[in-house]
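Since the structure comes first, as structure tokens, the remarks are kept for the end.
Complex shown without one protein chain; remaining protein chains in place.
Right, chain A next:
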Amino acid sequence: MGDASAVARESQDKDKRYDRQIRIWGKDGQRKLETANVCLLGAGPTGSEAMKNLVLGGVSSYTIVDGTKVTERDLGNNFLMDKSSLGQSKAECCSRLLQDFNESVSGRFVAETPEQLMDAKPDFFDGFDLVLATQLTSAYQHKLCDICRKSGARVVFGRSYGLFGLVRISASEHTVVESKPDNVLLHLRVKDPWPELAEYASNFDLESLDDMTYKHVPYVVLLIKLAEAWKLGHGGNLPQGRAEQRDFKAFVRSQQRRRRGEPEGVADEGENFREAVENAHYLWSPPGVPSEISRYFADPACEEITSASSHFWVCMAAVKDFVAERSGGALPLPGSIPDMTATTDLYLDLKRLYDSKAEEDCDWVFDRAIQILSRTPGADPSALGRDYVKGFCKNCAHVKVLRFPTVRQEQEGFLGGASQSSYLQSLLLSEDTAENAFVYLMLHAADRFRQTHGHFPGKFDDGVQEDVGGVKSIVSSALSEAGLPTIPVAEEYVQELCRCGAGEIHTVAAVVGGIVAEEAIKLLTEQFVPLSGTLVYNAIRSTTLRIGKF
């Protein structure tokens, strides 16, 4: 009893603490966050910023990897370090101070460099759901990418370099049910109403309604009824082509009643008729199966369900069957209707109709998904809950599958040679994207510079100008190898790069760390669509550019 109430109190307490964010990603998203084990590589300003945001959000645990000690320089640059930290392990300090941010998160640290760990103990990364990799050079990005593809951890790379930043994600596959798009198409089924909806609409005797009710017949009903009426006079066909569609709209308008005493032609404007005209296009172009979803239907992951298939793909396969065998081309009904002009009762009637149809569709998909699992050797049908299927059906027009290229694939794709250069060339030639495409190239040049010189350009104050020349020659040879043009501000940018000496500026770290954490949260909560490609941040211009072919 006492335990139960203590648990209830703790849960209430968490509800309170996380209230504002649960309003974004829901209880389910929060639960996923609270079971996530996250590893941070690099406890510098960018890494600390990123991890801070996740600790505040309430991940299950964090592990901080950093092999350096706190120096005087870190004090002014990292909010987690103070004077007493001098000389201590940066990973330890960072871990200790982050712990204070949220008592329900457990933290530990490893005082080794990420590079050492990757080289010596690649299995260290087993068991993490997510790795935040900050300030890694290209070579170690490749390495981590390979390690984590094997272990199954997702990686968010973040890098602040002077006034520039880079963020990218690596994961072999990420699926999203709740993609939360800005615009959702309505699934009204006015073109092909299912029997109950058709019957409901046909029961309306528009003629006999009093004027008030007439103005509050939901437009869904109007469209179904008027489409039937239209078909009678058009050989059983719905409006075809622009002209007929225009005529149909005029026909809808003509059905408005005249206000008593008003002359011919002055209609008693009913909002519901206006809405019917506005939504008439659902009669001739209803949202069918979006092309993206059709592609997923044809995906090998959908066609060959195995015991290793995720519930996402099992549901996809079941929905594919639903479309082919059950609905004649329509996706399962999401089960919500938009607000519309109607009396409360009529609105509630409609809502019930759509809701129960959605439940019915979901039942079918659920049964089919269970059948699929039952005939799949080694699969456990009992592990699939109806709630998941319901969520899938509700969102199935907007689900997403993301497969991220490896870091190596991406870099070879952009920098590998003339055959791949047309994409980057188009970026460098367009005024809009040239500067940030150049930044991307330049940061790679900085890594190449470090490989040959053993230090980042501009690291030593007296060698800055010399390093500027070095970077410029790397950049221009890379550009000319690939047959790419250079850009007018190249000089200014290379100067800026070298002036920074690979230092992390706090404003940039705050922005890059914030973006890294945001992408991490999207991955962990499996909501919203995470970033694909590499995001370049340019603090000089206050711009970002996403680079990548999708």
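The rule is simple: a contact is a pair of C-beta atoms (placed from the backbone, for glycine too) under 8 Å apart; a residue touches a chain by one contact, two chains touch by 3 or more; residues count from 1.
Please note the rule applied: contacts and distances are computed from a predicted model.
J.: Out of "Vacuolar protein sorting-associated protein 35", "SUMO-activating enzyme subunit", "Serine palmitoyltransferase" or "DNA primase large subunit", which one is the UniProt protein name for the chain not included here?
T.: Options "Vacuolar protein sorting-associated protein 35", "SUMO-activating enzyme subunit", "Serine palmitoyltransferase" or "DNA primase large subunit" considered; the missing chain's recorded name is "SUMO-activating enzyme subunit".
J.: Of the residues A:Glu103, A:Asp123, A:Glu207 or A:Glu431, I need the one that contacts the missing chain.
T.: Once the missing chain is taken into account, the touching residue is A:Glu103.
J.: Looking at A:Ile24, A:Ala229, A:Ala308 or A:Ala324, which makes contact with the chain not pictured?
T.: A:Ile24
J.: Please pick, from A:Gly158, A:Pro239, A:Pro405 or A:Pro530, the residue that touches the omitted chain in the full complex.
T.: In the full complex, the listed residue that touches the missing chain is A:Pro530.
J.: Contacts of chain A with the missing chain: which residues?
T.: Spelled out for chain A, the touching residues are 8-9, 11-13, 15-24, 27, 45, 49, 52-53, 56-58, 73, 76-79, 82-83, 100-103, 162-163, 178, 180, 182, 212-213, 216, 271, 338-345, 347-348, 458-461, 499-501, 503, 505-511, 513-515, 517-518, 521, 528-532, 535, 537, 539-546.
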